[in-house]
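Would you mind keeping the following structure in view while I ask a few things?
On to subunit A.
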Amino acid sequence: MKRKVLFLSVFLLAAAGMVLPALPCHASDGEILIGHPACLSGSYAKAGEQAVGGIQAILDWVNNTRGGIAVEGRKASLVYKYYDCESKKESVTSLLERLITSDKVHFTFAPYSSGLTLAGAPIAEKYGMIYMDHGGASDKIFQQGFEYVVQTIGPGSLYHAGTLEMVKAIDPSAKKVALAYADDEFARSVMKGAEERAAELGFEIVFNRTYPAKVTDLTPLLSDLKASNPDVIIGGGHFEDGQLLNRQLADLGIQPKLLSLIAAATLPAFGEALGDLAEGVMGPSHWEYGVTFSEKGAKKLGKMWIGPNQEEFVALFKKAVGKDMIPDYHAAEAGAAVLALVLAVEKADSLDPDDVREALGDLEFMSFYGGWNIDETGKQVGHSMVDVQWQKGQRVIVWPVAAQTGKPLYPKPDFK
Partner candidate 1 sequence: MPLLKCEHVSKRFGGMVAVDDVSFEIMSGELMAIVGPNGAGKTTMFNLINGVFLPDEGHIWFAGVDVTRFPSYKRAHLGMGRTFQIPRPFASATVQENIAIGAMFGAAGGELNVEEAMEVADEYIDLIGLKAHRNKPAGGLTPIEKKLVEIARALAMKPRLLLMDEAMAGMNPKDIDQMVTFIRHIRDVEGIAVVAMVEHIMRAVAGLAERVMVMHQGAKLVDEPTREALNDPRVIEVYLGRQAEEFNAKG
Partner candidate 2 sequence: MRGSGKYLPIVPVLAAYALLLLYGLAAPGKWQLVAQLAFYCALGQAFNLFMGMTGYVDFGYVAFLGVGTYGMAVTISSLSDGGLGLGIILIGFLAAAVFSTILAMAVGAVALRLRGAYFAIATIGVNEGFRYLIEGARIWNGADGIIFSRHLKTALGRKMAMTVSTFWADIFVFGVAVLAAVLTLYYLRNKVGYALLALREDEDAAKVMGIDVTRYKIIAFITSAALAGLLGASGWALKLTYVYPPDVFEIHYTVEAIIIVLLGGAGTLMGPIAGGLIYGVSKYFLAITLPGFQLLIFAPIIIAIIVIFPEGLVGILKGKVHGTSLEKFVI
Partner candidate 3 sequence: MLKVENLQSGYGPMQVLWGPDIQVKPGTVTSLLGPNGAGKSTLLWTILGAVRPWEGKIFFEGEDVTFEPTHKKADRGLVMVPEGKHLFKEMTVYENLLMGAYRKGAQEEREANLELVYSLFPILSERRTQRAGFLSGGQQQMVTIGRALMARPRLLMMDEPSQGLAPKIVMEIFETVEKLKEEIGLTILLVEQNASASLEAADYVYVMHEGVIMAEGTPEEIEASHEIKEAYLGI
C-alpha cells in the first residue's frame, strides 16, 4: 500500500512538472500580450520557426531599444506567448481560444498559410480580437467579410509584376513566357496575377501547367516545357519544389533568359543547395536581406518610420533563435506586423481591439520591411515587392531600380 502511494505521488509529481508551465500567464500591469498559435512542427515548420524568431526579435527591439509602448499614460512592454499548432487546423482554434480567454492576450497572430489563417479567423472574430495575418497571402481571405483580420504579407496577385516589367525594359525581344508552378491556392493566385500582367505587357504565354504540391520529379513536365522554348520561365510554389525545378531545368539543359521562382529563390538556403546552378535565378520577395529601406529614405517619401534597421533586425533575430540563421521574409513580415501593432496601439492610445483596428486602418508607415498600409478589408496594399537575383552566391536586389543593390544579370548565364 505504501508503495502504491509512493508511486502514485511520483507520477503525480511528474505529471505536475509537465503541466505547471502550462498554467495561464496573465498580463501584469504594464504588459501587452501577443498570442500566437505558431506552426513549429508539421508542414509549415520552417516558416513558423522564422515567424516566431522574427516576432521575438522585434519584441526585443520594442522593449529594450525603444523602451516599450506608450499607452493610456504609461509605458507598457510587449510579451509574446506562442503555442505549437502542429500546422493542424483543429489545434489552431483551440489554442487561439486559449490564448484569448485563459492567457488573456491583447492581440493575436495568425498561424502560417492561407488555410490555417482562415481556420482561426472565426474564433478571432467571435472574440473581436485583432488577428494579424502574416503568412496568408490569399486575396480571398479579405473577401469574406472578416473585420479583425489584418494582413502584412502582400497579396499574391502582385508577385511577378516587377519581374515582367524588368524583362520588358531590358529585352523587348523576349516574348515567350512559360509558367510552371505548384498546384495550390497560393501559387495559383500568384500565377494568375502574372498571367494577367504578362498579357498587359504584351507577352505571350507559351506554356502554362501546374504540378502537384509535393512533387519529387518534374522531368515529364519540363520536357513538355522545353518543347515550347520559352524566353522567360516563371514558376515555383514552395521551397522544395522551387529547388527541384531549378535543378531539373539544369539537368535537362533548358536555358531560359530569365528564371524566376516564388518562395524559393529568395531564401538564403536556395543558393546553398544549388550552388552554381542558382546563378542568375530570380525571385520576387516581400523583403530581403539587403533591401535598402532606411529611416532616411522614409523621410524622403514623407512616411513614418519605425523599428530597427536591417542589420539590427538580423542581429536580434539571430539572438532570438539562438542559431546562426539568416532571417527570411517570413520573419520580416511577422516582425513588421508587430511594429504595425505598436504604432496602432500608441495611435489609438488604447488596448481596445476596435480602437486599435481603426488605428491600423488609418496607419501607414515604413520599416525595415518596407511600406505598410491596408485597405478597408484589412488587405495589405502598401507593400511592394522587390526582385532578387543570385549573383556569385549573393542575393542582389535588381528591381525596382529604386531599391537596386546591383544591376540585373540578363540574360541569365546558361546552366553548365
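Candidates were picked such that all candidates are chains of the complex that A comes from, given by their letters.
We take it that a contact is a pair of C-beta atoms (placed from the backbone, for glycine too) under 8 Å apart; a residue touches a chain by one contact, two chains touch by 3 or more; residues count from 1.
Just so it is clear, the structure is predicted and the values come from calculations on it, not from any experiment.
When you check 1, 2 or 3 against subunit A in this complex, the one that touches it is 2. Within the complex formed with candidate 2, the residues of subunit A that make contact are 18-19, 21-22, 38, 40-41, 45, 49, 82-86, 88-91, 93-98, 100-102, 114-115, 118-119, 121-123, 125-126, 138, 140-141, 143-146, 183-185, 188, 210, 212-213.
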